[in-house]
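Omission of a single protein chain aside, the complex is shown with its protein chains in their original locations.
So, chain A:
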Amino acid sequence: MLERLQTISEDHEDEESEFNGPEHDVDKVTLSQQAVIFENSSAIDEVLKEAQFIRKEISLLQLEVERMCMQNERFGTSVRRLTLLKKDCDSIAKGVQQRAEVLYVRLQDLGKMSNQLEEKESPNSAVSRIARTQYDTLTLAFHAVMSDYSKAEEKQKNTCRRRIQRQASIMGTDITDEQLDVLVDKGGEGWTELSQSLQPQAARTCRLAFCEIKNRHKELVELEARLKEVHELFLQMAVLVEEQGSILNNIEVHMHRTQEHVDQINDHIKKAIQYKKKNPFLQCCPCLPSAVSKAYKKYVSSNSLN
């Protein structure tokens, strides 16, 4: 990269004395301009603050999901302290879900804010576009994190299922995938059924295996319940993301959909011109000092701004 800032400032110092700003009508421009600046910068600040908060939360959520994955790995590969590890996994997973639900609500609020801004201002005003863009990209990011979470839970579920099946086969009973589905769906009852089918065979010699299966079954039931909740959340979001998809994340497409900014000032100027024509002072006494007619104009344009 070539840095050229210094050259420019040196050039400018030489030229500065020659610069002459153009004349402009302070009445028409400054008055409405100040009103616009004040409004748009505080609305923009609000949107940006909220977006920044959500963005940070999403990163933290991502970190939690990664932590959960690592913990699941440890659980999957250990043979000792399984209960303790499992407790950790569970608590992280529950934490992720709670955080995600709160975040989802906040994200939806941002969406509502964006819709309100589009109605109040125009969909083309800077603040509406800022809000819409932030909402769209944050939704995509949130969806991505939730996908990762869901995949991790699925993986965990499969590990758990395989463990049960392995333990059961150690004990002499083979459980097929379909049988396992049924047992899990039945929850606590499923466990009773399972334990009855296992008990007659060598329950005393394989007591450890027996406990293992009991725990894994419980865990699986909890996992399925959690996954069902996430499933619900996803159904709502998936429609949204499917409709927008990666197309909105494309900068060129995004820009083509943006139209020229039609200054609201234009409307006011048109009205001012109309009033000027109808200005009673100018019509009856064209030689009246311009201060009076200017005062009239100012009065009219400040009224039309409200």
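Note that in this section contacts are C-beta pairs under 8 Å (C-beta built on N, C-alpha and C of every residue); 3 or more make two chains touch, one makes a residue touch a chain; residues count from 1.
Everything that follows uses one rule, which is that contacts and distances are computed from a predicted model.
Per its UniProt entry, the chain excluded from the display bears the name "Syntaxin binding protein 2", taken from "Aspartate aminotransferase", "Signal peptidase complex subunit 2", "Syntaxin binding protein 2" or "Translation initiation factor eIF2B subunit delta".
Taking the complete complex into account, A:Thr137 is the one of A:Thr137, A:Thr173 or A:Asn215 that touches the chain left out.
Not every partner is drawn; the one left out touches chain A at residues 1-5, 7-9, 11-12, 14-15, 18-19, 21-22, 24, 29-30, 33, 36-37, 40-41, 44-45, 48, 52, 55, 125-126, 129-130, 133-134, 136-137, 140-141, 143, 146-147, 150-151, 230-231, 234-235, 238-239, 241-243, 245-255, 258-263.
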